[in-house]
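Okay, handing you the structure first.
One protein chain is absent from this view; the other protein chains keep their places.
Up next, chain A:
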Amino acid sequence: MKILVAVKRVVDHNVRIRVRPDGTGVETSGVRMSINPFCKHAVEAAVQLGEKGEASEIVVVSIGPKQSNDVILTALAMGAHRGLLIETDAALETLVIAKLLAKVVEEEQPDLVLLGKQAVDDDSNHVGQMLAALTNRPQATFASGIVVKGAELEVTREVDYGRETIAVPLPAVVTADLRLNTPRNAALPMVMKARSKPLAVRPATEFGIDLASRLTIEKISPPTERLAGKTVASVSEFAAAIAAQVNEMEAL
């Protein structure tokens, strides 16, 4: 099968972000950027399917500024075969991203599209589900297990009550959760080799999609800060403080 993996470049998940004092957004200049962690799990899932002989070709796509090349290279170094950067400096809404990806699906005709379940910058958790709707494919979101069964996938999903297993016929869209696998760190030779793999760059304006935003972001503000309280010296004091809290609680 042919697999398309969508990867996003985001502020590295270990960076403690800073909200700009003027409320216009989060400071991203001079901040370390990386592949979105969930996307890394999606790439790993694709590469593992390749190693099992289930996948014959893995294409990675990223939408964003020129520097998004870096996250495509990360995926190529992990084992994907070729890359596509849809270049734009604009901050696109998830519906626009999904529409651009739907165009890529139309061109590439992958049997499986793998995405991360959410991008850890906007925490939207939209694009996979939107892409499934736009391409009229079944979806299996929040995947922690993927098994190929002929022309179907059996996907285990992480849900509120625990886990569930569903069957989705191919072609399908699957979004990766962190427990799906342990992503590899590409060894240096693979990183070198990635640079010689094909990587096409096309402007986002080329796809005939209206890139305008529907929503207006009025402001970005920092959350209210929590201040340190007190440290108690004994278990009995701690128990008494709990008891005081519990007695104060309004009954629901």
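Quick note on the criterion: a contact is a pair of C-beta atoms (placed from the backbone, for glycine too) under 8 Å apart; a residue touches a chain by one contact, two chains touch by 3 or more; residues count from 1.
We take it that contacts and distances are computed from a predicted model.
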(message) Not counting the visible chains, the remaining one has a UniProt entry; which protein name from "Energy-coupling factor transporter ATP-binding protein EcfA2", "Recombination protein RecR", "3-isopropylmalate dehydratase small subunit" or "Electron transfer flavoprotein subunit alpha" does it give?
(response) "Electron transfer flavoprotein subunit alpha"
(message) Which candidate, A:Arg32, A:Lys66, A:Arg163 or A:Arg195, sits in contact with the chain we can't see?
(response) A:Arg163
(message) Take the complete complex as the reference. Which residues in chain A touch the chain that isn't displayed?
(response) 11, 13, 16-17, 19, 26, 93-95, 98, 117-118, 120-134, 137-142, 144, 154, 156-169, 172, 177-179, 213-223, 226-232, 234-243, 245-246, 249-250, 252
